[in-house]
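Here the complex is missing a single protein chain, while all its other protein chains stay put.
The letters A, B and C name the chains in turn, as written, and every chain counts its residues from 1.
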Amino acid sequence: MTDLIPNVLAERYASPEMCDIWSGEGKVRLEREFWVAVMKAQKDLGLSIPDGVIEDYEKVIGQVNLDSIRQREAVTRHDVKARIEEFCDLAGHEHIHKGMTSRDLTENVEQLQVYRSLLLIRERAVTTLIRMGELAEKTKDQIITARTHNVAAQPTTLGKRVAMFAQELLLGIERLDSLIERYPVRGLKGAVGTQLDQLTLFAGDTDKVAEVEKRIVAHLGIQTCLQNVGQVYPRSVDFDAVSSLVQLASGPGSFCRTLRLMAGNETASEGFAKGQVGSSAMPHKMNSRSCERVNGFHTLLKGYLGMAEGLAGDQWNEGDVSCSVVRRVMLPDAFFAMDGLLETFLTILNQFGWFEAVIDRENQHYFPFLATTTLMMKAVGKGAGREEAHEAIKEHAVATVLDLRNGVIQKNNLGERLADDGRLGLSLEEIQQVFQHADQLIGGAKSQIALLQEQIQVWQHKFPAAAAYAPGNIL
Amino acid sequence: MTDLIPNVLAERYASPEMCDIWSGEGKVRLEREFWVAVMKAQKDLGLSIPDGVIEDYEKVIGQVNLDSIRQREAVTRHDVKARIEEFCDLAGHEHIHKGMTSRDLTENVEQLQVYRSLLLIRERAVTTLIRMGELAEKTKDQIITARTHNVAAQPTTLGKRVAMFAQELLLGIERLDSLIERYPVRGLKGAVGTQLDQLTLFAGDTDKVAEVEKRIVAHLGIQTCLQNVGQVYPRSVDFDAVSSLVQLASGPGSFCRTLRLMAGNETASEGFAKGQVGSSAMPHKMNSRSCERVNGFHTLLKGYLGMAEGLAGDQWNEGDVSCSVVRRVMLPDAFFAMDGLLETFLTILNQFGWFEAVIDRENQHYFPFLATTTLMMKAVGKGAGREEAHEAIKEHAVATVLDLRNGVIQKNNLGERLADDGRLGLSLEEIQQVFQHADQLIGGAKSQIALLQEQIQVWQHKFPAAAAYAPGNIL
Amino acid sequence: MTDLIPNVLAERYASPEMCDIWSGEGKVRLEREFWVAVMKAQKDLGLSIPDGVIEDYEKVIGQVNLDSIRQREAVTRHDVKARIEEFCDLAGHEHIHKGMTSRDLTENVEQLQVYRSLLLIRERAVTTLIRMGELAEKTKDQIITARTHNVAAQPTTLGKRVAMFAQELLLGIERLDSLIERYPVRGLKGAVGTQLDQLTLFAGDTDKVAEVEKRIVAHLGIQTCLQNVGQVYPRSVDFDAVSSLVQLASGPGSFCRTLRLMAGNETASEGFAKGQVGSSAMPHKMNSRSCERVNGFHTLLKGYLGMAEGLAGDQWNEGDVSCSVVRRVMLPDAFFAMDGLLETFLTILNQFGWFEAVIDRENQHYFPFLATTTLMMKAVGKGAGREEAHEAIKEHAVATVLDLRNGVIQKNNLGERLADDGRLGLSLEEIQQVFQHADQLIGGAKSQIALLQEQIQVWQHKFPAAAAYAPGNIL
Partner (left out) sequence: MTDLIPNVLAERYASPEMCDIWSGEGKVRLEREFWVAVMKAQKDLGLSIPDGVIEDYEKVIGQVNLDSIRQREAVTRHDVKARIEEFCDLAGHEHIHKGMTSRDLTENVEQLQVYRSLLLIRERAVTTLIRMGELAEKTKDQIITARTHNVAAQPTTLGKRVAMFAQELLLGIERLDSLIERYPVRGLKGAVGTQLDQLTLFAGDTDKVAEVEKRIVAHLGIQTCLQNVGQVYPRSVDFDAVSSLVQLASGPGSFCRTLRLMAGNETASEGFAKGQVGSSAMPHKMNSRSCERVNGFHTLLKGYLGMAEGLAGDQWNEGDVSCSVVRRVMLPDAFFAMDGLLETFLTILNQFGWFEAVIDRENQHYFPFLATTTLMMKAVGKGAGREEAHEAIKEHAVATVLDLRNGVIQKNNLGERLADDGRLGLSLEEIQQVFQHADQLIGGAKSQIALLQEQIQVWQHKFPAAAAYAPGNIL
């Protein structure tokens, strides 16, 4: 086909590692490896398979010709049959798929794809967490004006803001990790889950059938095997997987939304390098394109979760395949989107920067308002009456904010006004000292970051390779 | 108001225990207990609170007057302020809420409501699991025709079918349990998460502030306390909670969908008691109303999850309250729906019954087709050629199914046809013996159920009170 | 019950008119009016109903005692039967519900509730549109810095920004209006849609049955009656209704999100009145609580749409009631949320204000960058080389933005820099004239607003009462 329509998420955003798991060729290889593992176990347990046969199959595992398979499917109108025939013709034998139904193949291999994708995402998420930890460290002394309702509320530090979103990411990693620990695979269960065909193959020998399945599950590398299933594994397992992605994306999502807000105030930027500016015509215009993309990926993930939801709790009897077309689309696309999200977000973290001078201007603009409580305590400490001090501060604060908004003044001069008011008994110097010691108003911001770093250490030790990963170039 | 519009889910479906957690009065009590716990910790750590004050507050915790609070809110236009005033007026002091912002109160108390709801749901889910295990045991010998694509596929047992859905429920319980283990509470973090106000209260003594928070978290009974938050805890924690409900409902959901199918074939019913029939006019019409309701509750839960999704990853800076009205509705309603679902489903399990005679008729109708593989092996064992035997069986099976569907015959007579065909060399007696020993075609159905029971035991031991719970009467 | 849990959306946010449609008492009245309308039609068409009977029913329509009905339901376990008995006991006759099934009552009455709610929402939406038009008019001359990617892009006017969101609202109104025009009611169709019972009642007289139905539909005031239904009307009609609400809320949603952004820059506020400020302690902190709430309502609506989606395309045969509990919750709650959204949004529009001085500062900060294209054309017009002019402007723009972000300068002095550069040949005066005539850079902003006003006029004429509506006080 000259005009094949590509999968946009795979083509533009996902990493090669993730594409490899879900590519047509990759899947055919996984299936063939699975068939070979089944044959080996069956032969070991006594099923008659001539010597050399398994080796012949093994030799051709890598010879994947999707066109040939597609042509076979057009004839048989059965996708698994087409792939059986292709593999057997290549090997010159007919020994695979014994005592198996299509679902014994496809369910397990698809679960393997999901499982390996979860492992990959966990690794990338730990890299992301490490990068966020580094950024929090680098920015821990930069005091900023924290906002609630998008309005200045109290001082904090930029590092603490980063740590806050890292904390959310960390919760997502814990959830994902717990899923991986629990993740259960279907195993060789036959057409309706009773293992009838494997039992027939082994003349009713339950132990042998159990041993074959145990070896197959070991081949897959998954810890847990389900005991009671029908034709399919419960679709709520897919829901668990996709919902863990939606959750994992939340920390990055909130970080990016906040960075888009900061870019609007010119306090920080996703595209920052020494002297970097927007286009030559519009040097001030540094668009948060990548942050917007991260938020977009999250919206996609929520859509894929909607699809997974549609399948959960909708099984008819021992299984139907109203889920088939849904899973064929949703599973790869959800993982492509998540992978693309992390690739994009890692790039943002690498290129993140902040503008100290602009932040300082913002701080100077708001800190006088934020520091009024401290000033009042000082005034009372020096002998002013509490009520009178409160009244004085209130009057001047209101007047100042109105003058600022009405353009009467350009710079917050609340300090000067308070110094001039005898009711407080504070000199301008004393007042400005409070304003300049905003670091006394950031509470436990720094010690909290330190606590986060300890938690990050734990994950870094668990996944020692994660720290070194760097994302590819993004579009 | 004479015509107050009630919360339908609470009024019609949820259990009293769940309603208690989320009622207006219940929440006021939880808040007051929280304030008292904070005061106790603050006093212990050295904050000056006169003797007797805390006791005065404790005495009036139970005096909840929602109307009075509502009137105060209409004046202050601030809900927390209204509740502070009410509590203080009742106690005759003004010592609560020191160094706290509204969110220090509401976030923690709402998390407590969520946490207690999760505990309650886990308990109920274990009851449900136990009931399903009992039903699987009771029905483990009843052979039925398993279906895939809603069409007869292979024999299984009714118990195995129940076990299959119990397995899915069990996965949901594991997920919920892992969430409860990990569930993190926000703690006393102040307006933007830096604990500034508590630190100010304790003159910057980090250890004392940490100790106060530790005691408060102990009061709540939650294991983990977040370190890095803003004004609010991450909303993806709510998403985790609600998505665990959607997953938990999946096993019951699939069970009920399948029971609706079985009711359509008159093989089983949700409303079964000795001699029970539908209405007198329509005795055959035993509607699966409760099963439909369970499926309906699941649809509701998925909608509430959509709301939780809308909040995840949408935090602006240190927090905004675009989540406020959403959480006010979504959290209680999601738990009411889940609770109602389990109440309804427990009732279904209690009243579930099956119609042996109808099941047998169905088995007799389909088993000849399902047993053809076994017959062929028998024929070959007795000397028939494999190809010839296959051909013969195929011819007769096709003829039989067409005659059945065209009304030429009323009863599946494939056995007779095969006995009459010399190519197979099997007597009618030999053939019917195969048909009658359908129990040899159910594979490992029974041993699989036994494996499930072992897993159920584990949960039963963990939650010893769960076995005794019985749902209230449902509408 | 002393501790009834209220419906939060109805209690806190929805208008009395909407609550009236969905209250328990209101629904009972609608049902009774429906039964009376059926009786009248049946009697007119020849069914024997003694004189005086209908009048006796009519007299007691308003005597609604929900407790009594609830007690009957506890006995009959059938909600419609309970309401039939109550009405008949009050009237002292047994003539209602002839030839009707429960669904003949409930489907039509619920559709009436939906229809009246849609009418109410349309009216409110037109009020909202009118208010937005007025605001656009009032602000049409206020030049602001338009943003894309949340970064300054080109000048526009505040009125144009308002008009942009009004345009989206208008599209939503058109969609809603088209739904109302098409909205089809189920009619009296009997248990499976074949009208068997009504036909039996009228001895198979198709014309009479058609006439009865026609009169009933006229009573409801709905234009279209479905011909081919089962027990229920298609649930995708509910989906149509709720999705029209989600769409309608989009214009207000985007407006409010943008106002939250503007509040963050102090250019505008939802809570504006002469001299109005935030709390006395924090006079600068004017939180966008109502805007956040509007965004929250939209999130709720999307969740309710998820519920409606779950029902669309999920009908089994002539109908099942897996939709029952879903619709009981989703329909009223979706309308309460939409109604609350519009009440809140109307309040925001009434209290909206902008800060000219702050807007001007922002304009002065960005306009030099935004006006560079015009300056270049001027320079070229006065004889400068295009390439050279471009190069000069680029150099100075980049230098200026870097100096601003690095705190080297506090005010954008690009104009001065360009005036000093001989390559352009422009005087500072000429340059500043361009900056001051930002109104020449707003393109067709004003004429576009005028086009909007024409469209608003059309709706205002269609709904003459809408202009006068004022929302109640919001919490």
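Convention: a residue touches a chain if its C-beta (ideal position, glycine included) is under 8 Å from a C-beta of that chain, and two chains touch if they have at least 3 such contacts.
Just so it is clear, the structure is predicted and the values come from calculations on it, not from any experiment.
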Omitted chain's touching partners, listed by label: A, B, C
Candidates B:P50, B:G204, B:G221 or B:P283 - the one touching the absent chain: B:P283
Listed residues C:P6, C:G230, C:G340 or C:G415, member touching the removed chain: C:G230
Touch with the omitted chain, as defined above, among C:R12, C:R29, C:R70 or C:R175: C:R175
Contact partner of the left-out chain, one of B:L402, B:L428 or B:A467: B:L402
Touching the absent chain when the full complex is considered, from A:I180, A:V326 or A:A450: A:V326
Residues belonging to chain A that touch the chain removed from view: 3-11, 13, 19, 22-26, 73, 77, 260, 288-289, 292-293, 295-297, 299-300, 302-307, 310-311, 316, 320-326, 328-330, 332-333, 337, 340, 475
Positions on chain B contacted by the hidden chain, ascending: 147-153, 260-261, 263-266, 275, 277, 280-289, 292, 306, 355-358, 360-361, 366, 369, 372-373, 394, 397-398, 400-402, 404-408, 410
Chain not shown, touching residues in chain C: 146-150, 153-156, 160-161, 163-164, 166-168, 171-172, 174-175, 178-179, 182, 184, 190-197, 199-200, 206, 209, 226-231, 234-237, 239-240, 243, 246-247, 249-254, 257-258, 261, 295, 298, 302, 305-306, 309, 312-321, 373, 441-445, 447-449, 451-452, 455
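Everything below uses one rule, namely that only the chains that are shown with their structure count from here on.
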Most distant chain from chain A, judged by the mean position of its C-alpha atoms: C
Distance between the centres, which are taken as Cα means, of chain C and chain A, whole angstrom: 34
Multi-chain contact sites of chain A, meaning residues that touch two or more partners: 147-150, 153, 261, 306, 373
